[in-house]
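One chain of protein is taken out of this complex; the other chains stay put.
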Amino acid sequence: MQYVDEFRDPALIRRTAAEIRALIDPGRHYRIMEVCGGHTHAIYRFALADLLPPNLELIHGPGCPVCVLPMGRLDDGLSIAEEQGGIFTTFGDVMRVPGRHGSPLERQSAGVDIRMVYSPLDALRLAEREPDRHVIFFAIGFETTAPSTALTLHRAKALGINNFSIFCNHVMIIPAIRAILDSPDMRLDAFIGPGHVSSVIGCRPYHFVARDYGKPLVTSGFEPLDLLQSIVMILRQLRDGRAEVENQYARVVPWEGNLPALKALADVFELRPYFEWRGLGFISQSALQISERYAQWDAERRFTVPGVRVTDPKAAQCGEVLKGVLKPQACKLFGRACTPERPVGALMVSSEGACAAYYNYVHRRAEVSA
Amino acid sequence: MRVADGLPLAQTEPGHEARARVRFQDPRIEMAHGAGGTASRRLIEGLVVPLAGVSTHAPLADAAYLDIAGTALAFTADSFVVRPLRFNGGSIGELAVYGTMNDLAVSGARPMALLTTLVIEAGLSTQVLEAELRALGEAAARHGVAIVGGDTKVVERGKADGLYITTAGIGRLDSRLTVAASRVQAGDRVLVSGPIGDHGITILLARGDIDLRADLQSDTRSVWPFVEAMAEAAGSAVHWMRDPTRGGVATALNELVRDRGLSIALDEDAVPVRDEVRGACELLGLDPLHIANEGQVLAVVAAAAADAALAAMQAVPGGEQAAIIGQVREERLRTVTVVSAYGGTRIIDMLVGDPLPRIC
Partner (left out) sequence: MCLAIPGQIVERSVDDPHVAIVEVSKVRRAINVGLLEDQDLVAGDWVLIHVGFAMSRISEAAAQEQLRLLAMLGEDEQAMREIESYAIR
């Protein structure tokens, strides 16, 4: 596969890993956060930790939309769909997320009409095909995914499809990064910036990280060579005492972002005053809601939302893990009360969550050898 | 995969009467319990085995072994539920024959005869039923397997997906082969008969929900020719076999390492995967090692005989892409790891439930 296989080249990977070791100061501990859940997944999928020196620690950040979604939002979305006798549609990622009355998969076995879609446009097409049913698309994702929701609403409007609505859970990565930087127990040296989010928002929005907080940030691709090269770029900044925003993923990320996508976001969405993030709590202006102009396709305006709030068990230390203060396995529930099959906390829900990734790819090695 | 044929019941070992405790705590049966992964195993081991009176001393296998009047036989049953009923490269009628034949074959038995039970949803067109019966009959005839009886039931409309088929099969053990998890040793090689994931991805595409198109066919076929070729070339050096259906290669190998208490390391670049399967998996965030196959055999063979077994499989038509994909390791970690070309090692577990796209 072009643009994939070249960036998994074993010889170049070994060479880049050697460069990382050459740049490392053995007397220093490095703590670098990969913000994006896709990076977390890639780091485990490609076993990149095996190539890194022990004093370079990768901290898994909050960029996993499924992980940070409060359970109550899912319950709200499901109950609207059920009440309307409608069809609940969402991405495969959400299907196993536990709600109070079960995950979408479990609700499906209980007879609720739930369909997994690959694209929000597929949900809209379903509404076209079934004009007598109401189709709700449970939208989830960061700035990468929000433009697809926006264009889907453009199309719904153009075609005049009225039996369709969006339950919007789109969140934004910048306020989450800021919340982590503002956290008093923050101990990070640098950030690997989210590559696909940046293909939409560009690199400028990260400037405050370097300017105000003095931390390097390198937007990165998702292949092994991308991540390793980003780490090289970060280590060079740290060695030289620089803090800059750099773009490793130039083949995909334009410095200014994607202007038509940003325009579509501005047209369809507005900022929510505040939104709850599982593990991080309420963060102001951190999420999107559908604007007045598209109110008729906004499930939250169109139907009564129960407003379910479900708090995570106190013993779950998701927030600390998210901020990089605690390693997944240090949480009291990890691997016992909280497993990928029966997740308690946010980060065990998706394979991109720090805890599930750690559990799936590393933990069993430790567990059985202990 | 939406519906499941689940795990086989355990093989019986006369003399073991001890019953396992009921440990299954899930409040109701979900689709995941039939998907061939950890939930299926929990259901079988925690509820079916303890209550259905099967011995718990033998690890779960593909068929039961019987000795009738001095003849060593393998006996198995499997149910087939697939939507759509026809797909590129196969249909439920063929699956029902090959699936049960393959369970016998990987137990080291030449398939001999099948019983066939049809559960038909009222309203199913005769044309469809006729096509499936024809496919079923032809598949059995092609491999010299007799269909010796069965049963037919019709259920109300809405109570079945058109057609469900259950087949029970009996086969004669090939005296050259002795396969069991307990025979697997450190140093043994892991072989696969061809590219993985074709069936699962073909079905995913055939459902049309994700609107992907590719020129891909299910690998639905009998694996007996591969088993026989290995029996001839490597005989008792073939230690274990399995047809990696639901849950894919990763799930089948994880079951083996858990039963046997060893580990397996797979060489990522050696695993044969077609471009189409890889493309669909990359688009949907799936792992080909978790995708179902219906015409592949996984074998663990003593190192000294691995090349001979491989050459024998490659000489069978349709086995050209057979490969040695890994080896059994001494570590008692009970893990399956995938080693990349640059030396990174990741654990690949059994599948939890169905493979779901991971995209947002």
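So that you can tell them apart, the chains are marked A and B in the order they are listed, and the count of residues begins at 1 in each.
Note that in this section a residue touches a chain if its C-beta (ideal position, glycine included) is under 8 Å from a C-beta of that chain, and two chains touch if they have at least 3 such contacts.
Remember, predicted model here, so these are calculated numbers, not experimental data.
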**Request:** Pick out which of B:H33, B:H290 or B:R358 touches the chain that's been left out of the picture.
**Result:** B:R358
**Complete:** Considering the complete complex, of B:D67, B:E130 or B:D211, the missing chain is touched by B:D211
**Message:** If I consider the whole complex, including the chain that's not displayed, which of A:V4, A:A266, A:A295 or A:A315 touches that chain?
**Reply:** A:V4
**Asked** So which of A:G86, A:G102 or A:G141 would be touching the chain we can't see?
**Response** A:G141
**Asked** Can you name the residues of chain B that touch the chain not displayed here?
**Response** 211-215, 274-276, 278-280, 282-283, 285, 358-360
**Request:** Quickly run down the residues of chain A that touch the omitted chain.
**Result:** 1-4, 6, 12, 15-16, 18-19, 22, 36-41, 63-65, 91, 118-122, 141-142, 144-145, 147-148, 151, 154, 194, 196-197, 199-200, 218, 222, 225, 229, 232-233, 236, 244-248, 250-255, 258-261, 264, 352
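Note that only the chains that are shown with their structure count from here on.
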**Prompt:** Using CA atom averages as chain centres, what separation in Å is found between chain A and chain B?
**Reply:** 35
**Prompt:** What residues of chain B sit close enough to touch chain A in their complex?
**Reply:** 28-32, 38-39, 209-212, 275, 278-279, 282, 284-285, 331-335, 340-347, 349, 352-353, 356-360
**Prompt:** What does chain A use to touch chain B in their complex?
**Reply:** 1, 4, 8, 10, 13-14, 17, 41, 44-48, 50-51, 65-66, 91-96, 105-106, 108-110, 115-118, 122, 140-141, 145, 224, 340-341, 350-352, 360-362, 364-365, 368-369
